[in-house]
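Here it is, the structure in full.
Missing here is one protein chain; the remaining ones are kept as they sit in the complex.
Order as written gives the chain letters A, B and C; numbering starts at 1 within each chain.
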Amino acid sequence: MMIDVLYFAWVRERIGLPKERVETSAATVAALVEELRAREERYAAAFADISALRVALDQELAEFDAPLDGVREVAFFPPMTGG
Amino acid sequence: MMIDVLYFAWVRERIGLPKERVETSAATVAALVEELRAREERYAAAFADISALRVALDQELAEFDAPLDGVREVAFFPPMTGG
Amino acid sequence: MRVSVQDAPFDFAGEAREFAAGRTDMGAIVTFSGIVRDTGDAPLLEMMIEHYPGMTERAIEAIAREAQARWALGDVLVIHRHGRLTPGETIMMVATAARHRGDAFAAAEFLMDYLKSRAPFWKKERTAAGADWVAARDEDEAALTRW
Partner (left out) sequence: MRVSVQDAPFDFAGEAREFAAGRTDMGAIVTFSGIVRDTGDAPLLEMMIEHYPGMTERAIEAIAREAQARWALGDVLVIHRHGRLTPGETIMMVATAARHRGDAFAAAEFLMDYLKSRAPFWKKERTAAGADWVAARDEDEAALTRW
């Protein structure tokens, strides 16, 4: 399946792009992270510690063990600092 | 001693005046209240239930058993409703 | 710290703007404003607020100093009207400035709780049915116990 993957804040900076389309058969967010990590060093660096990251599936916060089935947009970012 | 006695809100309305000078030898607020009650029906009505009243001595909230020694201004009023 | 007890109307938003103006050291501004509310059975014609001149200012200043002692505040503003007010008019406001939002919120709530029950104001409401003093609410007194 094709998924839009978005990166924000220092995740975006480390990977070097804000958004990409990814072809994946990963069943869960965690499996997708493993695939991305294996790509290149910059991905490995961005995803080195997923406890420092948050994920949203189709613009809703989710857990890393959440299934990707039917999801069109995945976003990775650090803990939010609004307000 | 001469004391200024002030009345606010419905205490003022029941007694019919905002302020008067009172000659008293009462040792405490409670003793002053007894003297005032004995004066006229309107005072008795205003002071019928002192649990519904508050007192300030020289513009500081006080208790009814507080001494009057050295006090120049006593004010009686219902519980406050500011804000 | 500024405390004003006044019969003149005031512009809550203008006061808030002035209070916050030019601050780069305080990250959090909280304001509360109380508005004459018309929600009884009979339409409210007016509210009269009586106060105890002299004691009122002293009591509010003491409350504001206590807030400054308890929380790390950059500034405190309290404005409270007396006299005749009509529905929709602003009765009073408090504003607090602090580095952190927790201090600004806590101090504003503290100021309100104490102003409600410890500053010498009394409200009287007039409707077509007559005029009545507003009764103190038990929960306003109870609110003080949390501080």
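Just so it is clear, a residue touches a chain if its C-beta (ideal position, glycine included) is under 8 Å from a C-beta of that chain, and two chains touch if they have at least 3 such contacts.
Note that the coordinates shown come from a computational prediction; the quantities given were computed from them, not determined experimentally.
Considering the whole complex, the hidden chain is in touch with A, C.
Only one of the listed residues, A:I3, A:V22 or A:A56, touches the absent chain: A:A56. Even with one chain removed from view, chain C keeps its contact list with that chain: residues 11-14, 16-17, 20, 22-39, 87-88, 90, 99, 101-102, 104-105, 108-109, 112, 143.
Seen from chain A, the chain kept out of the figure touches residues 6, 8-10, 12, 56, 59-61, 75, 77-83.
Operating definition for what follows: only the chains that are shown with their structure count from here on.
When chain pairs are compared by contacting C-beta pairs, B-C ranks highest.
Averaging C-alpha coordinates per chain places the centre of chain A 72 Å away from that of chain B.
The distance from the centre of chain B to the centre of chain C, with each centre set as the mean of the Cα atoms, comes to 26 Å.
Listed for chain B are no residues, as none touches two or more other chains.
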